[in-house]
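For chain A:
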Amino acid sequence: MGASGEAVNLVDTVVSRLVELGGKPATFKGMVSVTVGRERLVEAIKLAKGAGFEMISDIFGIDYLTYPGHQGERFTVAYNLYSVSENERLFVRVDLDEHTTLPTITHLWSGANFMEREVFDMFGVVFEGHPDLRKLITPEDLDGSPHRKDFPLGETPTLFNEGRFLDPAAFRAGLTGKDEGLTGWKGGARKGVKRDG
Partner candidate 1 sequence: MSVLDIAKGMGVTLGHLFKRPVTVRYPEQPVDVKPRFRGRHHLLRHPSGLEKCIGCSLCAAACPAYAIYVEAAENDPDDPVSPGERYASIYEINMLRCIFCGMCEEACPTGAIVLGHEFELADFVYQDFTYGKDDMLVGVMGSKWQRREATQKGRDVRVGLSSGPRPELEGVDY
Partner candidate 2 sequence: MDPLLITLAKALLLCLTLLGVFAYMTVIERRILARMQHRLGPNRVGPFGLLQPIADAIKSIFKEDIVVSAADRLIYFLAPFISITFALSAFGAIPAGPAGSLFGFDPWIMDLDIGLLYVFAATSIGVYGIFLGGWASNSKYALLGSLRSSAQLISYELGLGFSALTVLMIAGTLNLREIVELNVWSVSPLLWLPLAVAFFTFLISGIAEVNRTPFDLPEAEQEIVAGYLTEYSSIKWALFQMAEYVNMMTAAAVVSTLFLGGWRGPGFVDAFIPGMSEWPFIWLILKMAIFMFLFIWLRGTLPRFRYDQLMRFGWVYLFEIALGAALLAGAVIVFAG
Partner candidate 3 sequence: MVATEYYVALSSILFAIGAVGVLTRRSAIMVFLSVELMLNAANLALVAFARQWSGAGSITALSGQTAVFIILALAAAEVAVGLGILVSIFRYRASTDVDALAEIRL
């Protein structure tokens, strides 16, 4: 937003100041987000908090590994900031790669604790300076970060009589190719795979 809006609302002011910090603003359907550099992250968020975004609503990651046509770094971590008094919302985003780390913002909001742990757990993004960076949700013995796109969903076949079964992944692949049209489905009978023996 920012450029076209004449209203001096909180988001606009913050965005303009973040742009000064090297942020790249973007707007989609009324949602404003600013992508900032990794090293300016804490600064940017501190700025936003000081300007009036008193609450951190969420921190989450996105893995763009299989996103068609995605360029740039693999992960994005987004900070969902909300201003209770002004009723406005701002997404601060950082892009990062597999082995880069992010600074923690737990000193700004205690609530960021679980959120950062969740991102660490689900994406393996390490937050430097986090007081207690352990897995939050997945079991201790689970190796890997489930929300990465290269982590398998881990489906098991549904069993039917006489050894018939239906493998969800294969079945789904037949249904939804990425191309247009009634992909995969040709109107004929579709057979499940028979278990041998």
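The set was built so that all candidates are chains of the complex that A comes from, given by their letters.
Convention: a residue touches a chain if its C-beta (ideal position, glycine included) is under 8 Å from a C-beta of that chain, and two chains touch if they have at least 3 such contacts; residues count from 1.
Worth saying up front: this structure is predicted, and the values here are computed from it rather than measured.
Trainee: Determine, using the touch definition above, which of 1, 2 or 3 touches chain A in the complex.
Mentor: Of the listed options 1, 2 or 3, chain A touches just 1.
Trainee: Along chain A, where are the residues that touch candidate 1 in the complex?
Mentor: 158-161, 164-166, 168, 171, 175, 185, 187-192
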